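After the structure tokens below, expect a handful of questions from me.
Yeah, one chain of the complex is gone here, protein chain that is, but the others are all in their spots.
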């Protein structure tokens, strides 16, 4: 049993803790944060299934007043684990890294940190082997994680020469008040960082893209225009996506009308926090553009990075040396791929 | 064990099924609907924890193609139960009533039906005894259910002479595409039906109100200006609300900044579907207006009617003859009131 | 002709300039701002109907590169005018005040500044005479300005003892990206500042209120529960509102379904920038709550303060010594009240 700590207990940190807790070969030692946030209050209200550590000594009194049982300091947590999943706000991870180095603990950072914080910019499927036995890994952001799943899936089958993506980005998470957009579509400078990040992880693919922020909270949608090295038709694309345990092929006809349908569906499945780990691809929105393939992906931004983050633990600690074994175990423990009709993922 | 069926498996029907399933003295026989909706597909994907009955014979083939195991017809379900919770679309319940009468089964209708469909227009706290042993009960709508909880709570303590309410209504549920509003506040003709419904259930109170639709999905907010019969201060109001198992007193200071905070919090509690049964009242938004008391309520529209619907089963079947016993058992099985600091609800 | 300068050329500043330009007894000398914002670029594209002054010397090059003709510095503008309308960001007005004092120029500040910046906290209808010949006036904010119009209107007729208001606040203006809210209703600590400000201006009225932010851009809606000193019925309320040149009584039946209808209507009237100076009251949303009157107001937040700001010029410069004359001339030049059926406003 490897010992894992989660530092930063926000939207991502909570879900990392959930995900680690589902792995039979990992022990979640505890989570750390700086204040009695709603997330921490919810942890308490449900009876402290995990231990909580305080990252900010001056807030000890605040935490006590809120009735939060505190098991120690951030450093106490770090000393008790083999690896940390750092899901703190952008920039804080870089500061925490000194502590991880001091205690010779491995760490996986999230997409908000700079690439330079880590030895490897990591994606479970696209470059698992590069992360094996490294000390510091950085995950791709939610959009890039989901995008690479789909592009890597096709690239392994037919080779992808280039992609041009349009990211229709959800601007905030459900429950966010510190950021938002009201009745506006906001443009970003192109090319978007997701295209650049994809090229860093998959240098064999040329990528560019335009990102537009939209005032919704339930998932990004990305359209991809992909130029394959070998001609493929829609049926082949569907077959490849259907066989991927982290991709869910859905249909408008069945009632999956947009990003909010997938959000609702995950809640109705009874998934904890209503989360969905898979990206979705709409069957009726796959079209040919000459020899290019165009399709649309749904990215459930709150939970999509969890599987690849678990993969990162497996790689960094050398628990599994190759991708198939590593992601396979993650998938098994997260129950991924069970929904695919007529597909045997060996689960 | 009384036997319960749920007819109509949409947003409310799904949650009624969840709620009945939690009652130790009730058996959920199954649910019925007319098509392989996303809700029904989710039921199948999670392994059919309940049996499914088909309400629309001509859709049998469609259901089979979707792989939904069908246990029988609507009439088969009705014949197997003591009581039906009817959560079909407005107007369908009135037609279903003939079947319930034919099979001499009791039924609880939701707020969308006309009052005339039922013997009693029912609210668990405000008029439980009137529902005892009746055949047909109709629940109040989500806004009215939550509003009456709060008004009844104060009325029992100090007497309420009149209320003037402003309903800031969420216009759609998460995952709805068939209704919506974009960048607009929409006015309704006053007085709102919720005020009129409150007076039907609580004739001792005079009520009026204005309803404004807003483009959000995570909970209605109602402001209430209540004229008490005896003068009360804010502390007393807080004390009464805190002691109520279906009311959660929250604080802006703790991070409960609006309706979306409560939606997020319920998800983070790990509640199934991310649901919350309680209304919330903000501590920092209780003010005096002369001798009147003004406060704001959060209504989680997807799940708020579940407790009172369970109460309705208890009343209609005469399982408990008085309100305290009836709502008490509902509360116990739904785990309501556990969150209140320092309050012993006898659970 | 009194000479007027507008400092701060944002959403409010642009409209103040428009409003001053319509007054036959005022000359708009020019406007000042700190950078080539979109508002300033639009001024240039339409051919510089007003002169532009640069408030930030270090941005002179930026302005020149954008091709904006600059007529001088902020101080140049101040030296050329009798009075400044200061519509800078909150807090900047207090700093600008030193310049106004240095050059012995009068100034009208907007609602974002602290009350202490001014000699009088001013509303054209409610306390015009207090502003006469004063040097520094501060306007009420958009919500308070519109709210006071309605409350003052009734108070003059029957006396108002107290009001309890619910402010359903639009969270951003059309075209704002720096602030926003997505799929959430956000609560504020009660009582809202608008209620407190109303009491400052109208000490004879007791006021409290709750404010809820909503993700829309086209106008606030306020519901008011008003306790009159003499009993009045709905017809009388309607008659008083209809006779007020700055209040527009509208009907759901005619198609005025919410705040966005009024926004659209003002555009379709051909009003510059699609602006509306009047608040609106919905005929079908006036109800009695016992002896209280409850009604709903629409506040077009971009332009509603313009008439009262023009009134402030008239008061501060002693152009008209009494309210009737002052607001009457403002109304005449802005064309207010022309829409009222069968009402002679003497225009």
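Going by the order they are written in, the chains are A, B and C; count residues from 1 in each one.
The working rule: a contact is a pair of C-beta atoms (placed from the backbone, for glycine too) under 8 Å apart; a residue touches a chain by one contact, two chains touch by 3 or more.
Worth saying up front: this structure is predicted, and the values here are computed from it rather than measured.
Peer 1: Among the options C:64, C:254, C:291 or C:322, which residue touches the chain absent from this view?
Peer 2: If we include the chain that is not displayed, C:254 is the one touching it.
Peer 1: Can you say which of B:54, B:96, B:183 or B:259 touches the chain missing from this structure?
Peer 2: Looking across B:54, B:96, B:183 or B:259, the contact with the absent chain belongs to B:183.
Peer 1: Which candidate, C:8, C:30, C:191 or C:274, sits in contact with the chain we can't see?
Peer 2: C:274
Peer 1: Which of these touches the unseen chain: A:14, A:110, A:140 or A:214?
Peer 2: Per the contact definition at the top, the residue touching the missing chain is A:214.
Peer 1: Which of C:149, C:218, C:314 or C:333 touches the chain that is not shown?
Peer 2: C:218
Peer 1: List every residue of chain C that touches the chain not included in the displayed model.
Peer 2: Residues 14, 36-39, 41-43, 45-46, 66-67, 173-177, 182-183, 218, 254-258, 260-261, 263-265, 267-270, 272-274, 339, 341 of chain C touch the chain absent from view.
Peer 1: Tell me which stretches of chain A touch the chain missing from the display.
Peer 2: Answer for chain A: residues 161-164, 166, 168, 170, 183-191, 206, 208-210, 212-219, 221, 223, 225, 227, 252, 257-260, 282, 284-290, 292, 294-296 touch the chain left out.
Peer 1: Need a quick check: the contact residues on chain B for the chain that isn't drawn.
Peer 2: Residues 171-172, 174-177, 179-184, 186, 215-217 of chain B touch the chain that is not shown.
Following the convention adopted for this analysis, only the chains that are shown with their structure count from here on.
Peer 1: Report the chain whose mean Cα position is at the greatest distance from that of chain C.
Peer 2: The most distant chain relative to chain C turns out to be A.
Peer 1: I'd like the Å distance between the centres of chain A and chain B, where a centre is the mean of that chain's Cα atoms.
Peer 2: Each chain reduced to its C-alpha mean, chain A and chain B end up 35 Å apart.
Peer 1: Measuring centre to centre with CA averages, how many angstrom lie between chain A and chain C?
Peer 2: Comparing mean C-alpha positions, chain C is 47 Å from chain A.
Peer 1: Residues of chain A touching 2+ other chains?
Peer 2: Where chain A meets two or more other chains at a single residue, that happens at 174-177, 182-183.
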